[in-house]
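Have a look at the structure that comes next, please.
In this view, the complex is presented without one of its protein chains, the others remaining in place.
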Amino acid sequence: MKKKVGTGILYVLAIFWAFMTFFPLVITFLSSVKDNAGITLSMFALPEEWRWSNYADAIKVANMGRAVLNSIFVALTSTVLVIISGMLAAYILSRKNFKLRKLIYSLFIIGVMVPVHCTIIPISGMATATGGKNTYWFLILVYVAFNLSQAVFLFTGFLNSIGTELDEAARIDGCNDFQLLFRVLMPVSVPIISTQAILTFVFGYGELVFSMVLISDESKYNISRGMLSFQSAYQSNLGPIFASIIIAVVPIIILYIVFHEKVQAGMLAGAVKG
Amino acid sequence: MTNKKYKDRLIIVLFLLPALALFISLIVYPVFNTIVLSFQSWKGIYGAPKTFVGIENYIRVFQSENFWNALLNSFYFMLGGFGVLLPLSFGLALLITSKLKGRKFMKTSYFMPVMLSTTAVALMWVYILNPSFGLLNELLRAVGLDVLAKDWLSTPTLNVWSVIMVNTWMYAGYNMLIFTAGLVTIPQELYEAGELDGCTGWKKIRYIAIPLSRESFKVFSVLCVTGCLKAFDLIWAMTKGGPNNSSEMPATLLYNEAFTFKNFGKSSSIGVILLFLGITLSLILNKTFDQKED
Partner (left out) sequence: MKKTVVKRFLSAVLTTVMAFTMTACGSSDTGEEGSKTKGSKGDVTISVSSRYSADIPDDEFYRQKVEEFNAMDNGITVEMDNIVTESDYLDKLRTAFANGDTPNVFIEYGGSRALDYIEADAIVDMKPYYDEDKEWYDSFYDSMFESLIYPEYEGSIWGTPFKSYVVSLFYNKEIFEQQGLEAPTTWDELMDVCEKLSAAGIQPFQAGEKDTFRFGHFHNNIIIKSLGVEGVDKLAERTIAYDSPEMVETYQKIADMNKKGYLGVDTLNMDYTTEKETYYAEGCAMRWDGSWFVSEVYGKDVYDKTGAVAFPAINEEYAAEAQGGASDMWYVSKLNKSEEEIAASIEFVKYITSTEYFAGNNEVAAVVYPVKFEATENTPENPLLDEVTALLDGYTVIRTDVQNYDPESHMLDTVRNALQGIAMGNSAEQCAKEITGRIEVTGE
């Protein structure tokens, strides 16, 4: 009996929180088909008329289609690069013992604390100096650098916590460092890699500050920049902004669902080890 | 032997190179720049003089009431982080790794706030928290709790806590992922073994899940503390540090000093102070967690 009540309460809490997190999406969707008055003065009411034209506006005027592709491209590339460079570094920091290890590890951790606005001006200056202004690659490298701290932090911690039995087994099999990392440790680290991948992707997908400062070409706008098209100096056209948000959020939901499966899959892999 | 050592060293350098190179050029260099600038006075225009002023910027910052208020607000964020966000996101992580039905949907829904951009989240919550026609106060009035229908975003201190709650709402999903990654590595056998010993329900969590998630808690603590110190996006989008500087955070102060008041030196000194605080607090946290290890 106690168990049933306990489970019951859990369900209530779980559903309550699911509602808390889901209904803003519903509101966003409803707002995406309203006009300004409908949004500002009656946000939680159903729309009087369903302005699907907001979506047409979002795609035509803000070029959301292209913006989404840009966002995905930049986010995906930076994610891949973060994982590779992050795991390489984490492997060394976790498995190898050398003089500067603590120093380098601390260096990466400090990166987590750096406020973004301290770095905008020097980075912008570097962009000009290296010709990276208004290019994808420089922006991607910036995203990678900013995510490396957390990645190295998470990966190193994870590798530290899974013990060295696998390492020993692999060494006996004759694996070198490269093979040990990529064939043995990385698959086991899928949960943390997927987690960091999702977080890095989300970061790069909707990032605004660096994208704003480094990119000038309209064709390279990401989704956050594209959305700004509906705000003019003295007025905001809120409907298409929300429509842009919906258009932007759909791909990321799909990606998230796909990636998080891997984390659950990692649960089984973890059980098998040892 | 030396050949192997040489090879080993090479591997170390090669593996670290990509991350380190990027990191040093894009993070360490700007930080160094910031430190140097914190001892200077500069109006922020190329060619304008950068005059050395020693620790004057730091003195000014420590004398400013606004700074201490901002630091206090930042501290509130940390309180909220450890008091609410931690149990909440850990709880959610437990939920989605359990055998509860519908957890796939919940998994996505809980993460939804993170997937919506900060702009969208801010816009939405500003309307919900509107004292006159916002959903929250309408609900409170509907159940007769008029007294509780406050001016959430304009009352000093209360507005900071309102943003903290929205922040919690947003990042519960984010941290849920981090805790999940940790929980997922706990082998099922441990739970099964525990059950044989009579360990069920809450005890399972208390004696197995929590201790074995120590690493995750450590990660969370560092990310939380540093995140609270440098928090900018949400508070800027919801209140811009106002009204009248009541919800100012160190990062919004830093931003304002540089881009509004054109005191790049003073702004940099705030940055250095934040870094210093972050490092100190992280070190303390690391020591605390390492001590618990036995």
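Think of it as A and B in the order they're written, each chain with its own count starting at 1.
Here is the rule we go by: contacts are C-beta pairs under 8 Å (C-beta built on N, C-alpha and C of every residue); 3 or more make two chains touch, one makes a residue touch a chain.
These numbers were taken from a predicted model, which means no experiment stands behind them.
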Could you tell which one of A:84, A:107, A:166 or A:253 touches the chain left off the display?
-> A:84
By the contact definition given up top, give the residues of chain A that touch the hidden chain.
-> 36-37, 40-41, 57, 61-62, 73, 76-77, 80-81, 84, 120-121, 124-125, 128, 131, 133-137, 140, 182-184, 186-187, 208-209, 212-213, 216-220, 228-238, 240
Residue positions on chain B contacting the omitted chain are 43-48, 60, 64, 126, 129-132, 151, 153-154, 242-246, 256, 258-264
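What we mean here is this: only the chains that are shown with their structure count from here on.
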When centres are defined as mean Cα positions, the distance from chain A to chain B in whole Å is 15
Parts of chain A lying in touch with chain B, wherever the complex brings them together | 3, 6, 10-11, 13-14, 17-18, 20-22, 24-25, 27-28, 40-41, 43-44, 84-86, 88-89, 91-92, 96, 98, 104, 107-119, 121-123, 126, 141-142, 144-146, 148-150, 152-154, 157-158, 160-162, 177-178, 191-192, 194-195, 198-199, 202, 206, 208, 223-224, 227, 242, 245, 248-249, 252-253, 256-257, 260, 263-264, 266-267, 270-271, 273-274
Chain B contacts chain A in the complex at 8-9, 11-12, 15-16, 18-20, 22-23, 25-31, 33-34, 44, 91-92, 95, 97, 100, 102, 105-121, 124, 127-128, 133, 135, 169, 172-174, 177-178, 180-182, 184-189, 201, 215, 218-219, 222-223, 226, 229-230, 232, 250-251, 254-255, 258-259, 264, 267-268, 271, 274-275, 278-279, 282
